[in-house]
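A single protein chain has been omitted; all remaining protein chains appear in their positions.
Moving on, here comes subunit A:
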């Protein structure tokens, strides 16, 4: 079966505070290798500052990697070929509240990627926006709304709508469930699972919540200080963790579940 997205030996180096004569602290990411197929979910787990968000940014092209390559449908993504990339890999940002523009309506927020990347006319764009809003469980009237009129869960839906409006093949999400309340969170999880089933999306997400990681992901990538310490099937990692860091994570999670009442 063809791989939808695969990454080979991706590395990135970042120097902080490097000035004249003064050596800055260096952060190296990678090498990272993984591949996912259509309809699969990959979870990235790791401590704060382990380069998870950076990896997500590299995938969507917000940062340029130093070496290594990303293949979409077995074809290599050129470094500056953003036109092709944005149509197929879309990102959901960490804080859906702050990543929506407060000054314009949701309709215009959702229309923007269509204006920039497609040749649709004004009416077709509106139709597409309404259709996408309904797809994520909102009403088509919501396109006249502003950000502050929505609740947290609805904002998360809009962020998702913005990601799927260009019919991408892969969605990259940076902690999509972190700021949500339990009941809204399970709504969002359900929505994602449903969209994935319908559209056959590849889904890559970063999360701290191992319960959810275990529930929705097929594969998993554990990162520590920029290195991938373990990767593989989620169930396998949860049952037989190999690396010390992964063991610590899984045991901590298990202890919390077992420690109850």
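As a convention for this text, contacts are C-beta pairs under 8 Å (C-beta built on N, C-alpha and C of every residue); 3 or more make two chains touch, one makes a residue touch a chain; residues count from 1.
As a working rule, contacts and distances are computed from a predicted model.
K.L.:
The hidden chain: which UniProt name fits, "Peptide transport system ATP-binding protein sapD", "Electron transfer flavoprotein subunit beta", "MbtH protein" or "Glycosyl hydrolase family 16"?
P.N.:
"Peptide transport system ATP-binding protein sapD"
K.L.:
From the list A:139, A:178 or A:236, pick the residue that touches the absent chain.
P.N.:
Selected residue, touching the omitted chain: A:178.
K.L.:
Which residue from A:2, A:48 or A:119 sits in contact with the chain not drawn here?
P.N.:
Checking each option in A:2, A:48 or A:119, the one touching the absent chain turns out to be A:48.
K.L.:
Please pick, from A:33, A:105 or A:187, the residue that touches the omitted chain in the full complex.
P.N.:
If we include the chain that is not displayed, A:187 is the one touching it.
K.L.:
For subunit A, which residues lie in contact with the unshown chain of the complex?
P.N.:
Counting only subunit A, the missing chain is touched by 46-48, 151-154, 178, 181-187, 189-190, 193-194, 208, 210-212, 214-216, 234-235, 248-249, 252-253, 255-257, 259-261.
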